[in-house]
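Please read through the structure below; I'll follow up with questions.
A single protein chain has been omitted from the complex, and every remaining protein chain is retained in its original position.
Each chain gets a letter, A and B, in the order it is written, and its residues are counted from 1.
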Amino acid sequence: MSEGHMKYSIYDMTRWSILTALALTLSVTESLFFPSALFPVPGMKLGLSNIVTLLAIYLFGALPSMLIVFIRCLITFAFGGNLTAFLFSLAGGLMALFVMLILRNINKFSLFGVSVSGSAAHTVGQILMACLLTRTWAAISYLPVLMMVSIITGLVIAGLSIPVYKAVTAIHPGGQS
Amino acid sequence: MVLLLFSLSGCSGSATLTDAATSSTAAASAGKAATADFFAMNTYMSITANGTEAQAAVDAAQAEVYRLENQLSRTITDSEISQINAQSGNGPVSVSKETFDMILEAVSYSEKTGGAFDITIAPVMDLWGFSDSNFRVPEQTEILAVLPLVDSQKIILDEAALSVELPVEGMALDLGGIAKGYASDKVQQIMSTYDITSALISLGGNVAVFGPKADGGLWKIAISDPNAADSYIGILTATDISVITSGGYERNFTKDGVTYIHIMDPALGSPVQSDLLSVSIITQSGVQGDCLSTSLFVMGKDKAIAYWQEQQDFECVLVTTAGEVFASSGIKDTFTLTDEQGTLIFF
Partner (left out) sequence: MRGYPMNIHQKNAAGLTSAGRKYKPQYRFTRWDAGVVVLIVLLTAGIAAWLFQTTQNSITEDSHLEAVLLVSGKEVWRTDLSVLTSRETYDVAVDEGGLTVLAEAGKVCIETSQCPDQICVHTGWLISAGQTAVCLPYKTVLKVVSVDGQGSITADTSALYDAISR
(Lines give C-alpha, C1' and ligand atoms only; values in the text may rest on other atoms or scores of the structure.)
Protein backbone atom coordinates (compact mmCIF):
# COMPACT_ATOMS: atom_id res chain seq x y z
CA MET A 1 0.00 0.00 0.00
CA SER A 2 2.89 2.38 0.48
CA GLU A 3 3.82 2.87 -3.11
CA GLY A 4 6.58 5.31 -2.38
CA HIS A 5 9.54 2.96 -2.47
CA MET A 6 8.35 0.60 -5.23
CA LYS A 7 9.49 1.52 -8.71
CA TYR A 8 6.20 0.38 -10.18
CA SER A 9 2.97 0.92 -8.36
CA ILE A 10 0.15 -1.54 -8.07
CA TYR A 11 -1.77 0.85 -10.26
CA ASP A 12 0.83 0.39 -13.02
CA MET A 13 0.84 -3.35 -12.69
CA THR A 14 -2.92 -3.50 -12.81
CA ARG A 15 -2.87 -1.61 -16.06
CA TRP A 16 -0.32 -4.03 -17.48
CA SER A 17 -2.53 -6.93 -16.46
CA ILE A 18 -5.52 -5.41 -18.12
CA LEU A 19 -3.57 -4.98 -21.30
CA THR A 20 -2.27 -8.53 -21.12
CA ALA A 21 -5.84 -9.73 -20.83
CA LEU A 22 -6.75 -7.54 -23.75
CA ALA A 23 -3.95 -9.05 -25.83
CA LEU A 24 -5.20 -12.55 -25.05
CA THR A 25 -8.76 -11.60 -25.93
CA LEU A 26 -7.63 -10.10 -29.21
CA SER A 27 -5.71 -13.20 -30.23
CA VAL A 28 -8.60 -15.51 -29.38
CA THR A 29 -11.11 -13.33 -31.21
CA GLU A 30 -8.81 -13.09 -34.18
CA SER A 31 -8.54 -16.85 -34.43
CA LEU A 32 -12.31 -17.15 -34.29
CA PHE A 33 -12.81 -14.83 -37.21
CA PHE A 34 -9.82 -15.96 -39.22
CA PRO A 35 -9.11 -19.63 -38.50
CA SER A 36 -5.58 -20.48 -39.60
CA ALA A 37 -6.92 -23.15 -41.90
CA LEU A 38 -7.98 -20.35 -44.26
CA PHE A 39 -4.48 -19.30 -45.08
CA PRO A 40 -2.21 -20.91 -47.65
CA VAL A 41 0.90 -20.47 -45.60
CA PRO A 42 1.32 -21.51 -41.98
CA GLY A 43 1.99 -18.61 -39.63
CA MET A 44 0.03 -16.10 -41.66
CA LYS A 45 -2.21 -14.08 -39.39
CA LEU A 46 -3.20 -10.53 -38.56
CA GLY A 47 -1.64 -10.46 -35.11
CA LEU A 48 -4.14 -8.13 -33.45
CA SER A 49 -2.58 -8.71 -30.05
CA ASN A 50 0.43 -6.79 -31.27
CA ILE A 51 -1.67 -3.66 -30.89
CA VAL A 52 -1.15 -4.18 -27.19
CA THR A 53 2.60 -4.65 -27.54
CA LEU A 54 2.88 -1.49 -29.60
CA LEU A 55 0.89 0.49 -27.06
CA ALA A 56 2.82 -0.97 -24.16
CA ILE A 57 6.22 0.17 -25.33
CA TYR A 58 4.99 3.74 -25.47
CA LEU A 59 2.76 3.69 -22.42
CA PHE A 60 4.82 1.62 -20.01
CA GLY A 61 8.36 1.01 -21.19
CA ALA A 62 10.67 -1.86 -22.00
CA LEU A 63 10.38 -4.13 -18.98
CA PRO A 64 6.60 -4.09 -18.64
CA SER A 65 6.24 -4.72 -22.38
CA MET A 66 8.51 -7.73 -22.11
CA LEU A 67 6.47 -9.04 -19.23
CA ILE A 68 3.24 -8.57 -21.11
CA VAL A 69 4.51 -10.45 -24.15
CA PHE A 70 5.94 -13.26 -22.08
CA ILE A 71 2.90 -13.70 -19.88
CA ARG A 72 0.55 -13.52 -22.84
CA CYS A 73 2.43 -16.38 -24.52
CA LEU A 74 2.62 -18.35 -21.29
CA ILE A 75 -1.09 -18.15 -20.58
CA THR A 76 -1.95 -19.10 -24.15
CA PHE A 77 0.28 -22.12 -23.72
CA ALA A 78 -1.22 -22.98 -20.33
CA PHE A 79 -4.67 -23.06 -21.85
CA GLY A 80 -3.82 -24.43 -25.27
CA GLY A 81 -1.04 -26.83 -24.46
CA ASN A 82 0.86 -26.69 -27.71
CA LEU A 83 4.57 -26.36 -26.99
CA THR A 84 5.57 -25.64 -30.59
CA ALA A 85 3.05 -22.79 -30.82
CA PHE A 86 4.36 -21.37 -27.54
CA LEU A 87 7.94 -21.39 -28.78
CA PHE A 88 6.92 -19.75 -32.02
CA SER A 89 4.91 -16.97 -30.35
CA LEU A 90 7.67 -16.33 -27.87
CA ALA A 91 10.38 -16.20 -30.51
CA GLY A 92 8.33 -13.88 -32.71
CA GLY A 93 7.09 -11.72 -29.88
CA LEU A 94 10.44 -11.14 -28.24
CA MET A 95 12.19 -10.49 -31.54
CA ALA A 96 9.51 -7.94 -32.46
CA LEU A 97 9.76 -6.29 -29.08
CA PHE A 98 13.51 -5.96 -29.31
CA VAL A 99 13.37 -4.33 -32.73
CA MET A 100 10.48 -2.06 -31.85
CA LEU A 101 12.22 -0.78 -28.74
CA ILE A 102 15.25 0.19 -30.79
CA LEU A 103 13.15 2.03 -33.33
CA ARG A 104 11.11 3.70 -30.63
CA ASN A 105 14.24 5.19 -29.14
CA ILE A 106 15.24 6.66 -32.49
CA ASN A 107 12.68 9.40 -32.68
CA LYS A 108 12.51 9.55 -36.44
CA PHE A 109 9.93 6.79 -36.81
CA SER A 110 6.19 7.03 -36.45
CA LEU A 111 4.01 4.28 -35.05
CA PHE A 112 3.79 2.93 -38.60
CA GLY A 113 7.52 2.43 -38.98
CA VAL A 114 7.83 0.88 -35.54
CA SER A 115 4.93 -1.45 -36.12
CA VAL A 116 6.09 -2.59 -39.57
CA SER A 117 9.60 -3.35 -38.39
CA GLY A 118 8.06 -5.10 -35.39
CA SER A 119 5.93 -7.40 -37.49
CA ALA A 120 8.82 -8.07 -39.87
CA ALA A 121 10.98 -8.99 -36.89
CA HIS A 122 8.15 -11.18 -35.58
CA THR A 123 8.19 -13.12 -38.85
CA VAL A 124 11.95 -13.51 -38.80
CA GLY A 125 11.81 -14.72 -35.20
CA GLN A 126 9.21 -17.35 -36.02
CA ILE A 127 11.05 -18.61 -39.08
CA LEU A 128 14.30 -18.88 -37.16
CA MET A 129 12.48 -20.91 -34.49
CA ALA A 130 11.04 -23.13 -37.23
CA CYS A 131 14.54 -23.72 -38.59
CA LEU A 132 15.75 -24.57 -35.10
CA LEU A 133 12.96 -27.05 -34.48
CA THR A 134 13.21 -28.82 -37.81
CA ARG A 135 17.02 -28.67 -37.75
CA THR A 136 17.11 -27.52 -41.35
CA TRP A 137 17.07 -24.17 -43.13
CA ALA A 138 14.11 -25.21 -45.25
CA ALA A 139 11.64 -22.92 -43.46
CA ILE A 140 13.44 -19.88 -44.87
CA SER A 141 11.59 -20.38 -48.13
CA TYR A 142 8.48 -19.05 -46.42
CA LEU A 143 10.25 -15.80 -45.62
CA PRO A 144 9.46 -13.73 -48.76
CA VAL A 145 5.71 -14.35 -48.61
CA LEU A 146 5.37 -13.83 -44.87
CA MET A 147 7.53 -10.69 -44.94
CA MET A 148 5.33 -9.02 -47.53
CA VAL A 149 2.27 -9.92 -45.48
CA SER A 150 3.87 -8.60 -42.32
CA ILE A 151 4.46 -5.19 -43.91
CA ILE A 152 0.74 -4.92 -44.54
CA THR A 153 -0.29 -6.22 -41.14
CA GLY A 154 2.24 -3.90 -39.49
CA LEU A 155 0.63 -0.90 -41.13
CA VAL A 156 -2.84 -2.08 -40.18
CA ILE A 157 -1.85 -2.65 -36.55
CA ALA A 158 -0.37 0.83 -36.32
CA GLY A 159 -3.50 2.30 -37.90
CA LEU A 160 -5.65 0.53 -35.33
CA SER A 161 -3.39 1.50 -32.43
CA ILE A 162 -3.43 5.22 -33.02
CA PRO A 163 -7.05 5.89 -32.04
CA VAL A 164 -6.64 3.59 -29.02
CA TYR A 165 -3.52 5.39 -27.84
CA LYS A 166 -5.20 8.74 -28.27
CA ALA A 167 -8.20 7.55 -26.31
CA VAL A 168 -6.13 6.11 -23.47
CA THR A 169 -3.91 9.13 -23.05
CA ALA A 170 -6.87 11.49 -23.28
CA ILE A 171 -8.21 10.05 -20.05
CA HIS A 172 -5.12 11.12 -18.14
CA PRO A 173 -3.96 14.37 -19.59
CA GLY A 174 -1.60 15.10 -16.70
CA GLY A 175 0.70 12.10 -16.70
CA GLN A 176 0.85 9.71 -19.52
CA SER A 177 1.09 6.47 -17.59
CA MET B 1 -10.57 -2.84 -45.28
CA VAL B 2 -8.91 -5.56 -43.28
CA LEU B 3 -10.62 -8.22 -45.37
CA LEU B 4 -9.45 -6.54 -48.55
CA LEU B 5 -5.90 -6.57 -47.29
CA PHE B 6 -6.33 -10.22 -46.53
CA SER B 7 -7.42 -11.21 -49.99
CA LEU B 8 -4.44 -9.35 -51.35
CA SER B 9 -2.03 -11.19 -49.13
CA GLY B 10 -3.43 -14.53 -50.26
CA CYS B 11 -2.32 -14.16 -53.84
CA SER B 12 1.45 -14.41 -53.66
CA GLY B 13 2.75 -17.74 -54.88
CA SER B 14 3.91 -20.45 -52.50
CA ALA B 15 7.55 -21.09 -52.01
CA THR B 16 9.40 -23.71 -54.02
CA LEU B 17 9.44 -25.90 -50.94
CA THR B 18 5.73 -26.58 -51.15
CA ASP B 19 6.25 -27.91 -54.65
CA ALA B 20 8.70 -30.45 -53.31
CA ALA B 21 6.40 -31.28 -50.45
CA THR B 22 3.41 -32.05 -52.60
CA SER B 23 5.27 -34.13 -55.14
CA SER B 24 4.32 -37.79 -55.46
CA THR B 25 6.02 -40.96 -54.27
CA ALA B 26 9.49 -42.05 -55.31
CA ALA B 27 10.14 -42.23 -59.02
CA ALA B 28 10.16 -45.79 -60.21
CA SER B 29 12.25 -45.21 -63.25
CA ALA B 30 15.90 -45.05 -64.13
CA GLY B 31 18.58 -44.72 -61.47
CA LYS B 32 16.31 -44.08 -58.47
CA ALA B 33 15.31 -46.13 -55.48
CA ALA B 34 12.19 -48.28 -55.27
CA THR B 35 10.57 -49.72 -52.18
CA ALA B 36 8.00 -52.40 -51.56
CA ASP B 37 6.23 -52.30 -48.19
CA PHE B 38 3.88 -55.13 -47.35
CA PHE B 39 2.66 -57.50 -44.68
CA ALA B 40 3.53 -61.20 -44.94
CA MET B 41 4.46 -64.09 -42.65
CA ASN B 42 2.61 -62.28 -39.89
CA THR B 43 4.94 -59.30 -39.92
CA TYR B 44 5.83 -56.09 -41.71
CA MET B 45 8.36 -56.26 -44.54
CA SER B 46 10.19 -53.59 -46.46
CA ILE B 47 12.43 -54.16 -49.47
CA THR B 48 14.34 -51.30 -51.09
CA ALA B 49 16.57 -51.43 -54.13
CA ASN B 50 18.70 -48.87 -55.98
CA GLY B 51 19.43 -49.10 -59.67
CA THR B 52 17.90 -49.09 -63.12
CA GLU B 53 15.68 -52.09 -62.55
CA ALA B 54 14.93 -51.26 -58.93
CA GLN B 55 11.15 -51.36 -59.21
CA ALA B 56 11.14 -54.66 -61.08
CA ALA B 57 13.53 -56.13 -58.53
CA VAL B 58 11.44 -55.22 -55.49
CA ASP B 59 8.25 -56.37 -57.18
CA ALA B 60 9.82 -59.74 -57.89
CA ALA B 61 11.10 -59.92 -54.33
CA GLN B 62 7.65 -59.24 -52.92
CA ALA B 63 6.09 -61.86 -55.18
CA GLU B 64 8.69 -64.38 -54.00
CA VAL B 65 7.90 -63.74 -50.34
CA TYR B 66 4.18 -64.25 -50.99
CA ARG B 67 4.96 -67.47 -52.85
CA LEU B 68 7.03 -68.81 -49.98
CA GLU B 69 4.37 -67.86 -47.49
CA ASN B 70 1.78 -69.84 -49.41
CA GLN B 71 4.12 -72.78 -49.41
CA LEU B 72 5.33 -72.73 -45.84
CA SER B 73 2.70 -71.12 -43.65
CA ARG B 74 1.03 -73.22 -41.02
CA THR B 75 -2.06 -71.05 -41.17
CA ILE B 76 -2.67 -71.41 -44.91
CA THR B 77 -4.62 -74.66 -45.36
CA ASP B 78 -3.15 -75.62 -48.73
CA SER B 79 0.46 -74.98 -47.91
CA GLU B 80 2.89 -77.86 -47.98
CA ILE B 81 3.53 -77.52 -44.28
CA SER B 82 -0.16 -77.65 -43.46
CA GLN B 83 -0.46 -80.80 -45.50
CA ILE B 84 2.43 -82.40 -43.65
CA ASN B 85 0.89 -81.45 -40.32
CA ALA B 86 -2.54 -82.70 -41.30
CA GLN B 87 -1.11 -86.07 -42.24
CA SER B 88 0.80 -86.62 -39.01
CA GLY B 89 0.64 -90.27 -38.02
CA ASN B 90 -0.77 -91.12 -41.46
CA GLY B 91 2.23 -91.70 -43.64
CA PRO B 92 4.56 -89.66 -45.84
CA VAL B 93 3.63 -86.51 -47.75
CA SER B 94 5.27 -85.49 -51.02
CA VAL B 95 6.82 -82.06 -51.05
CA SER B 96 8.79 -79.84 -53.37
CA LYS B 97 12.56 -80.09 -53.37
CA GLU B 98 12.71 -76.61 -51.90
CA THR B 99 10.64 -77.49 -48.85
CA PHE B 100 12.46 -80.79 -48.45
CA ASP B 101 15.87 -79.11 -48.41
CA MET B 102 14.66 -76.55 -45.95
CA ILE B 103 13.37 -79.15 -43.52
CA LEU B 104 16.58 -81.12 -43.95
CA GLU B 105 18.65 -78.07 -43.09
CA ALA B 106 16.44 -77.30 -40.08
CA VAL B 107 16.95 -80.83 -38.77
CA SER B 108 20.70 -80.53 -39.17
CA TYR B 109 20.69 -77.29 -37.17
CA SER B 110 18.67 -79.05 -34.55
CA GLU B 111 21.41 -81.62 -34.27
CA LYS B 112 24.23 -79.09 -34.31
CA THR B 113 22.70 -77.00 -31.55
CA GLY B 114 21.96 -79.96 -29.34
CA GLY B 115 18.24 -79.60 -29.76
CA ALA B 116 18.06 -75.90 -28.92
CA PHE B 117 16.46 -75.28 -32.30
CA ASP B 118 13.51 -77.48 -33.19
CA ILE B 119 10.86 -77.03 -35.85
CA THR B 120 8.60 -79.64 -34.27
CA ILE B 121 7.90 -77.20 -31.45
CA ALA B 122 4.46 -76.38 -32.92
CA PRO B 123 2.31 -78.37 -30.43
CA VAL B 124 3.98 -76.55 -27.54
CA MET B 125 3.38 -73.16 -29.16
CA ASP B 126 -0.27 -74.06 -29.63
CA LEU B 127 -0.51 -75.10 -25.98
CA TRP B 128 0.68 -71.73 -24.74
CA GLY B 129 -1.60 -69.94 -27.19
CA PHE B 130 1.08 -68.30 -29.30
CA SER B 131 -0.43 -69.61 -32.52
CA ASP B 132 -3.77 -67.86 -32.18
CA SER B 133 -2.97 -65.24 -29.54
CA ASN B 134 -5.23 -66.95 -27.01
CA PHE B 135 -2.52 -66.85 -24.40
CA ARG B 136 -2.69 -69.18 -21.44
CA VAL B 137 -0.42 -70.88 -18.96
CA PRO B 138 -0.85 -74.64 -19.34
CA GLU B 139 -0.63 -77.19 -16.53
CA GLN B 140 2.55 -79.19 -16.20
CA THR B 141 0.61 -82.35 -17.10
CA GLU B 142 -0.49 -80.82 -20.40
CA ILE B 143 3.10 -79.94 -21.22
CA LEU B 144 4.31 -83.45 -20.40
CA ALA B 145 1.61 -84.82 -22.69
CA VAL B 146 2.90 -82.94 -25.76
CA LEU B 147 6.61 -83.08 -25.00
CA PRO B 148 7.09 -86.48 -26.73
CA LEU B 149 5.84 -84.86 -29.93
CA VAL B 150 8.75 -82.46 -29.90
CA ASP B 151 11.75 -84.12 -31.49
CA SER B 152 13.20 -83.23 -34.88
CA GLN B 153 15.03 -86.52 -34.99
CA LYS B 154 11.68 -88.28 -35.32
CA ILE B 155 10.93 -86.67 -38.70
CA ILE B 156 11.27 -89.23 -41.49
CA LEU B 157 12.86 -87.76 -44.60
CA ASP B 158 13.00 -89.72 -47.82
CA GLU B 159 15.32 -87.97 -50.25
CA ALA B 160 14.64 -90.28 -53.16
CA ALA B 161 10.88 -89.89 -52.91
CA LEU B 162 11.08 -86.26 -51.72
CA SER B 163 8.69 -86.96 -48.91
CA VAL B 164 8.36 -85.91 -45.31
CA GLU B 165 6.59 -87.92 -42.64
CA LEU B 166 5.59 -87.11 -39.10
CA PRO B 167 5.22 -90.60 -37.63
CA VAL B 168 3.34 -89.71 -34.45
CA GLU B 169 -0.12 -88.21 -34.63
CA GLY B 170 -0.22 -84.76 -33.17
CA MET B 171 3.27 -83.85 -34.31
CA ALA B 172 3.40 -80.62 -36.25
CA LEU B 173 6.00 -78.42 -37.90
CA ASP B 174 6.32 -74.67 -37.48
CA LEU B 175 8.91 -73.07 -39.72
CA GLY B 176 8.61 -69.67 -38.02
CA GLY B 177 12.19 -69.86 -36.87
CA ILE B 178 13.66 -70.41 -40.33
CA ALA B 179 11.18 -69.16 -42.95
CA LYS B 180 12.12 -65.49 -42.88
CA GLY B 181 15.80 -66.32 -43.07
CA TYR B 182 15.19 -68.56 -46.03
CA ALA B 183 12.98 -65.95 -47.69
CA SER B 184 15.71 -63.38 -47.21
CA ASP B 185 18.24 -65.61 -49.01
CA LYS B 186 15.85 -66.30 -51.87
CA VAL B 187 14.98 -62.64 -52.21
CA GLN B 188 18.65 -61.73 -52.45
CA GLN B 189 19.20 -64.38 -55.10
CA ILE B 190 16.31 -63.10 -57.19
CA MET B 191 17.20 -59.45 -56.82
CA SER B 192 20.76 -60.05 -57.91
CA THR B 193 19.45 -61.16 -61.30
CA TYR B 194 18.17 -57.64 -61.90
CA ASP B 195 20.25 -54.63 -62.80
CA ILE B 196 20.52 -52.98 -59.40
CA THR B 197 23.47 -51.59 -57.48
CA SER B 198 22.35 -52.22 -53.92
CA ALA B 199 19.47 -53.36 -51.78
CA LEU B 200 18.19 -53.19 -48.22
CA ILE B 201 15.85 -55.93 -47.08
CA SER B 202 13.99 -56.00 -43.80
CA LEU B 203 11.69 -58.95 -43.25
CA GLY B 204 10.07 -58.35 -39.89
CA GLY B 205 13.35 -57.18 -38.41
CA ASN B 206 15.57 -59.69 -40.24
CA VAL B 207 17.86 -57.29 -42.05
CA ALA B 208 19.95 -58.08 -45.12
CA VAL B 209 21.99 -55.66 -47.22
CA PHE B 210 24.04 -55.98 -50.32
CA GLY B 211 25.97 -53.63 -52.53
CA PRO B 212 27.29 -50.20 -51.58
CA LYS B 213 24.82 -47.60 -50.36
CA ALA B 214 23.60 -44.92 -52.77
CA ASP B 215 26.32 -42.57 -51.49
CA GLY B 216 29.03 -45.20 -51.85
CA GLY B 217 29.44 -46.02 -48.17
CA LEU B 218 28.67 -49.01 -46.01
CA TRP B 219 25.24 -49.64 -44.51
CA LYS B 220 24.58 -48.77 -40.89
CA ILE B 221 22.55 -51.52 -39.28
CA ALA B 222 21.33 -50.87 -35.76
CA ILE B 223 20.56 -53.57 -33.22
CA SER B 224 17.36 -52.95 -31.33
CA ASP B 225 17.54 -52.33 -27.59
CA PRO B 226 15.61 -55.16 -25.94
CA ASN B 227 14.60 -52.79 -23.14
CA ALA B 228 13.33 -49.90 -25.23
CA ALA B 229 11.28 -50.28 -28.39
CA ASP B 230 12.39 -47.03 -29.92
CA SER B 231 16.13 -47.17 -29.37
CA TYR B 232 19.12 -49.30 -30.26
CA ILE B 233 22.21 -50.57 -28.46
CA GLY B 234 24.73 -50.35 -31.24
CA ILE B 235 25.47 -50.06 -34.94
CA LEU B 236 27.17 -52.45 -37.30
CA THR B 237 28.80 -50.96 -40.39
CA ALA B 238 28.96 -53.45 -43.23
CA THR B 239 27.54 -54.66 -46.51
CA ASP B 240 26.73 -58.02 -48.12
CA ILE B 241 25.55 -59.30 -44.78
CA SER B 242 22.46 -60.35 -42.82
CA VAL B 243 21.71 -59.34 -39.25
CA ILE B 244 19.02 -61.39 -37.55
CA THR B 245 17.93 -60.82 -33.98
CA SER B 246 15.85 -62.91 -31.60
CA GLY B 247 14.55 -61.82 -28.25
CA GLY B 248 11.61 -62.34 -25.96
CA TYR B 249 10.69 -58.69 -26.05
CA GLU B 250 8.83 -58.86 -29.33
CA ARG B 251 6.20 -61.48 -28.62
CA ASN B 252 5.15 -62.28 -25.11
CA PHE B 253 2.25 -62.13 -22.69
CA THR B 254 2.02 -61.39 -19.00
CA LYS B 255 -0.19 -63.26 -16.56
CA ASP B 256 -0.28 -62.69 -12.80
CA GLY B 257 2.84 -60.59 -13.01
CA VAL B 258 4.94 -63.15 -14.87
CA THR B 259 6.02 -62.55 -18.46
CA TYR B 260 6.06 -65.54 -20.80
CA ILE B 261 8.03 -65.13 -24.03
CA HIS B 262 7.41 -66.88 -27.35
CA ILE B 263 10.82 -68.58 -27.54
CA MET B 264 10.38 -72.10 -26.22
CA ASP B 265 12.88 -74.45 -24.67
CA PRO B 266 12.22 -77.65 -26.64
CA ALA B 267 13.47 -79.78 -23.78
CA LEU B 268 11.04 -78.33 -21.24
CA GLY B 269 8.06 -77.35 -23.39
CA SER B 270 7.88 -73.93 -21.81
CA PRO B 271 9.34 -70.45 -22.44
CA VAL B 272 13.07 -70.52 -22.05
CA GLN B 273 14.57 -68.90 -18.97
CA SER B 274 17.63 -67.44 -20.59
CA ASP B 275 20.23 -65.07 -19.18
CA LEU B 276 20.06 -63.32 -22.53
CA LEU B 277 17.68 -60.57 -23.57
CA SER B 278 18.55 -60.73 -27.26
CA VAL B 279 20.83 -62.50 -29.69
CA SER B 280 21.87 -61.03 -33.03
CA ILE B 281 23.58 -63.22 -35.60
CA ILE B 282 25.70 -61.58 -38.27
CA THR B 283 26.29 -63.84 -41.23
CA GLN B 284 25.90 -64.19 -44.96
CA SER B 285 23.30 -66.96 -44.76
CA GLY B 286 19.82 -65.88 -43.74
CA VAL B 287 18.85 -69.43 -42.84
CA GLN B 288 21.82 -69.81 -40.53
CA GLY B 289 21.12 -66.44 -38.97
CA ASP B 290 17.50 -67.25 -38.32
CA CYS B 291 18.15 -70.72 -36.87
CA LEU B 292 21.09 -69.68 -34.74
CA SER B 293 19.49 -66.56 -33.32
CA THR B 294 16.79 -68.68 -31.73
CA SER B 295 19.19 -71.49 -30.76
CA LEU B 296 21.78 -69.29 -29.08
CA PHE B 297 19.02 -67.53 -27.17
CA VAL B 298 17.84 -70.87 -25.83
CA MET B 299 21.40 -71.95 -25.03
CA GLY B 300 22.16 -68.98 -22.87
CA LYS B 301 25.33 -66.90 -22.78
CA ASP B 302 27.97 -69.47 -21.86
CA LYS B 303 26.83 -72.20 -24.20
CA ALA B 304 26.34 -69.65 -26.98
CA ILE B 305 29.91 -68.42 -26.64
CA ALA B 306 31.13 -72.02 -26.58
CA TYR B 307 29.15 -72.77 -29.73
CA TRP B 308 30.68 -69.79 -31.48
CA GLN B 309 34.18 -70.78 -30.52
CA GLU B 310 33.54 -74.20 -31.94
CA GLN B 311 31.94 -73.17 -35.24
CA GLN B 312 33.39 -69.72 -35.96
CA ASP B 313 31.46 -69.37 -39.20
CA PHE B 314 29.35 -66.41 -38.10
CA GLU B 315 29.51 -63.40 -35.78
CA CYS B 316 27.10 -62.45 -33.05
CA VAL B 317 26.07 -59.89 -30.47
CA LEU B 318 24.54 -60.99 -27.18
CA VAL B 319 22.70 -58.71 -24.74
CA THR B 320 22.44 -60.16 -21.26
CA THR B 321 19.80 -59.61 -18.61
CA ALA B 322 22.53 -57.91 -16.59
CA GLY B 323 22.76 -55.23 -19.26
CA GLU B 324 26.13 -56.23 -20.67
CA VAL B 325 26.78 -56.57 -24.36
CA PHE B 326 29.00 -59.39 -25.61
CA ALA B 327 30.17 -59.51 -29.19
CA SER B 328 32.29 -61.95 -31.14
CA SER B 329 35.74 -60.63 -31.99
CA GLY B 330 35.17 -60.80 -35.75
CA ILE B 331 33.16 -57.57 -35.58
CA LYS B 332 35.51 -55.75 -33.26
CA ASP B 333 36.18 -53.05 -35.84
CA THR B 334 32.74 -52.78 -37.33
CA PHE B 335 30.42 -52.76 -34.34
CA THR B 336 30.08 -49.75 -32.06
CA LEU B 337 28.02 -49.40 -28.92
CA THR B 338 25.64 -46.47 -28.71
CA ASP B 339 26.11 -45.90 -25.02
CA GLU B 340 29.73 -44.94 -24.44
CA GLN B 341 29.40 -45.85 -20.79
CA GLY B 342 28.06 -49.30 -21.56
CA THR B 343 29.98 -52.56 -21.21
CA LEU B 344 31.06 -54.17 -24.47
CA ILE B 345 33.04 -57.36 -24.11
CA PHE B 346 34.53 -59.19 -27.06
CA PHE B 347 35.05 -62.91 -27.02
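One rule holds in what follows: a contact is a pair of C-beta atoms (placed from the backbone, for glycine too) under 8 Å apart; a residue touches a chain by one contact, two chains touch by 3 or more.
These figures come from a predicted structure and were not determined experimentally.
Participant: Return the single residue from B:51, B:177 or B:247 that touches the missing chain.
Facilitator: Counting the whole complex, the residue in contact with the absent chain is B:247.
Participant: Which positions on subunit A touch the chain that was left off?
Facilitator: These residues touch the chain not displayed: 3-4, 7-9, 11-12, 36, 42-43, 57-62, 82, 84-85, 88, 103-105, 107-114, 116-117, 120, 126, 130, 133-136, 138-144, 147-148, 151, 162, 165, 169, 172, 174-177.
Participant: On subunit B, what residues meet the omitted chain?
Facilitator: Against the missing chain, subunit B presents residues 15-18, 20-21, 23-27, 32-33, 35-39, 42-44, 46, 50, 200, 202, 205-207, 209, 213-215, 217, 219-224, 229-230, 232, 235, 243-245, 247, 250, 280.
As a working rule, only the chains that are shown with their structure count from here on.
Participant: Distance between subunit A and subunit B based on Cα centroids, please, to the nearest Å.
Facilitator: About 56 Å separates the centre of subunit A from that of subunit B.
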